[in-house]
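To start, the structure under review is shown below, and the notes come after it.
Every protein chain except one is present and positioned as in the full complex.
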Amino acid sequence: MLLAVFSALLVLLSGCSSLTVLDPKGPVAKTQSGVILFSILVMAIILLVVYILFVFMLSKYRASKAAPDYEPPHEEGNKWLEFTWIAIPVIIVAILSVVTVRSTSAIEKVAEGYENEKPLVIYAASSNWKWHFSYPEEGIETVNYVNIPTHRPIEFKLYAYGPISSLWIPQLGGQKYAMSDMVNTLHLLAEEPGSYMGKNANFSGEGFAHMEFEALAMSPAEYEKWVDEVKSTASELTEDEFNTLLETKHVGRKTYTSTHLSFSPAPEGDNAGHNHGGDSTDTEMDHSEMDHSEMDHPEMEHSENSDHSSHGN
Amino acid sequence: MKWDEFFVTGEPMIYGAMVSIVLVSIAIVVGLTYFKKWGYLWREWLTTVDHKRIGIMYIIAALIMLFRGGVDGLLMRGQLAMPENGLLDGQHYNEIFTTHGVIMILFMAMPFVIGLMNVVIPLQIGARDVAFPRLNAVSFWLFFAGAMLFNISFVIGGSPDAGWTAYFPLASIEFSPTVGNNYYAIALQISGIGTLMTGINFIATILKMRAPGMTLMKMPMFTWSVLITNVIIVFAFPVLTIALALMTFDRLFGSQFFTMANGGMDMLWANLFWVWGHPEVYIVILPAFGIYSEIISTFSRKNLYGYKSMVYSMVVISLLSFIVWAHHFYTMGHGVMVNGVFSITTMAIAVPTGVKIFNWLFTLRKGKIEFTTPMLYSLAFIPIFTIGGVTGVMLAMASADYQYHNTMFLVAHFHYVLIPGTVFAVIAGFYYWFPKLFGFRLNERQGKAAFWTIAISFNVTFMPLFFLGLKGMTRRMYTYSESTGFGPLNLIASIGAVGLAIGFIMLVYNIYWSFRYAPRDTTGDPWNARTLEWSTHSPIPEYNFAIVPEVHELDPFWEAKKTGKSLFKGQYEEIHMPNNSGQPFILGMIFLFFGFFMVFSWWIPTIIAGVGIVIMLAVRSFERDHGHHISVKEITKTEAKLRGEGV
């Protein structure tokens, strides 16, 4: 019965475009949905084997079918059988491991075919319960919506003014955490223009459920037009205004012609939370890896971080 | 602090709870007084050091907590049944999913498993009690104090609201200023100490107190699983102790471990939490594997297939369980290297788990399968848990996890693992060992009806969540708009949850009905089972075995029945048993007050209670209690009575 249900669901799955995660609009999400579909296929085969054995055993060896004097044998096990069900899973895990490592390293860098494009860097900071998007290149900032050009790698720099949150635009790619004492980099790319749902995926308190935003992908030309429009219509983001924003729970959409990075820089480089003086030969595993693995980007903008004060507020 | 801050106010649901708590308390007090049961309660239960009674108390507490956690779950499903539903507000929903998680894992699954361990292990290894009976009672009362303290938060001060994972900085005083997370830190700490003591106790019991002839490789599989589980407890729980202590320091004394300034590191909490948290999953799953092994073997009328590989696979699982914790936060920004390594170790767990699944399937082969209620739960476990397992492998793939993380897909996965893995197992174990404890079986027809209701409703509740996850619904959101399209699947899941509730009501009715009407079992072995616990009478005499059994084979009782040889050689001898003591109960209650005062930072009462704890320890140290002896005459009398012979 369960088998039938599950295979029916599988059919549903493969043909179902309403499943956002399996309806990718960019290479990162495509890689991930590919991995997901492949793993579902492998898992379905495993399930099938288990279910066939299960149904077979239950239908053949029930007491009601056995002779009343039937005495089940004493069995210690069987070397070859046991070897088989160790060896085959090991092979499967090995295959999945290769797929995992390759796909993970693929999504942690600029998507294939776009290596020569200069990525658009967007600083995405969360605060209770909003998203602030800063475009240092263009010198503009938006709140609770983000517009991006298609066919250009986007490099989100994630951090938080408050609890851990997680930036997730399922149709463009998976999520990553935004935290208060370090900057994470999330590579995304849109190949089709459109409006995509973006949200915070990590529980961050009372207003969490409403922490959604729109990610609007538009052609490069339209994007340029939008940037110009912002510059001519919106106003500057002052420090006071930004602090008010941080303190307000829900603010709707906002647009500004300057970013908060100049007076409240991201926790990276000299502003990182791991701001240890003197010698810093750090032996602790989590720390060193988390700290530096994502920071090998040549275009790290130290110039913006003139203010060396602690980032916390 | 003002009174209206002290008590939680403004919620009709909570007023209802307060009224019902007061009414139930009055009813209990009046009932006990009217039926003159205070003495009985104190002598036979509150002061007991008997592993069987302690086990029963654990199980009763677990069932009550199952009710509380279940109501939380129902409220969550009720709120999510429709888009923009107004049953609960955000804050209330956050509290409820937090308490649902904490209660179900720490105050339901753990004590249920520990309760079954308590009941079964000494019997299965042919011992008269655990190694440290008094400590065992202390463990129980500390667990009980922790559970009580945690539940008090519902009406006094407010429940924790940062999720059962209590990630910082959200759980810090800055973002969770109520006392809710103080309750979390302190209640878990108190019951965690109890659990650690249980771990030490059962390792010593199993390694030092087995019947003569029972070598390690002749131990029943449940005993093996419990041994390994308790080793995990001893190595994992100190990490929780530290994590909670640091949390307490951060929240009450202003230290800077997980804060956002002065060098604090929020990621450290996540690491510490999951270094304990992942082994914790196996602490509740491995005993379940043991229970299933016993039941499947019994009702296939066959020995367990691949006994050795079953043992080794559990050992491997327990080792791997300590090196996979980072898979709970692939998205924290580790490098490809770290994520890759943790992906591989995580997927590797599938191999020993698969070994177990196939061994169970081959135990069924050539068997003579009887579909009793405990067997039905054990059989249903295989296909359902396998779904949980394979989705676990899917989640283990770091790149894909970026899309599943924090979504309903994850929620579906761990319910598919924990409900068939643990809840089905403890129910199966409950049905299976119930006649041993109480001397009669639970009604089979009702039991099966409850089983089918629970098993089907379970799939209706949680299967849709896989799809909701893939549609982009994150966990822990208290509401969603209609335009998301999450509505229909959520409604199906909520209907399933109602079915689950009905199933559990049927189960409770089954217990009630059977207590009143079920025919007594006089054999002591109603299931025609295989291990030592069935070789003594039901209900079990205080001393378990009049004569300590001698073991030559795995499944010694089965061998004895087949060959006609007796397990019990020799004559009755005087039996030494520990005395009851009120100290563990008193210690537990002092801990309860100690914790409560600490939650509210009332330091003088806290210090007084702390001194009380030290005094209790001193009293114990100066006490000389060498137990009592049961005379041969008394044993002969009891045995004759239990055999149904006239005295």
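We call the chains A and B, going by the order they appear; numbering starts again at 1 in every chain.
Note that in this section a contact is a pair of C-beta atoms (placed from the backbone, for glycine too) under 8 Å apart; a residue touches a chain by one contact, two chains touch by 3 or more.
Here, contacts and distances are computed from a predicted model.
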{"item": "Protein name (UniProt record) of the chain left out of view, among \"Sulfonate transport system permease protein\", \"Membrane protein\", \"Quinol oxidase subunit 3\" or \"FecR domain-containing protein\"", "value": "\"Quinol oxidase subunit 3\""}
{"item": "Options B:F235, B:Y509 or B:Y572, residue touching the unrepresented chain", "value": "B:F235"}
{"item": "Absent-chain contact - pick from B:I59, B:L75, B:L88 or B:L196", "value": "B:L196"}
{"item": "Of B:Y58, B:F97, B:F112 or B:F132, the one touching the omitted chain in the full complex", "value": "B:F132"}
{"item": "Positions on chain B where the hidden chain makes contact", "value": "131-132, 196, 199-201, 203-204, 207-209, 234-239, 241-243, 245-246, 249-250, 253-257, 259, 261-265, 268, 272, 275, 576, 614, 618, 621-622, 624"}
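Note that in this section only the chains that are shown with their structure count from here on.
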{"item": "Computed distance of Cα centres, chain B from chain A, in Å", "value": "33"}
{"item": "Of all residues in chain B, those that touch chain A in their complex", "value": "90-91, 94, 161-163, 167, 169-170, 175-176, 260-268, 271, 300-303, 305-309, 329, 331-340, 343-344, 347-348, 350-351, 354-355, 357-359, 361-362, 364-371, 379, 382-384, 386-387, 390-391, 393-394, 396-407, 459, 463, 467, 469-472, 474-480, 484-485"}
{"item": "Complex contact set, residues of chain A against chain B", "value": "2-3, 5-6, 9, 13, 18-22, 29, 31-33, 35-36, 39-40, 43, 46-47, 50-51, 53-54, 57-58, 61-63, 66, 70-78, 81-82, 85-86, 89-90, 93, 96-97, 99-101, 103-108, 128, 162-164, 166, 168, 170, 173-177, 179-182, 184-185, 197, 199-209, 273, 286-287, 289-290, 293-294, 310, 312"}
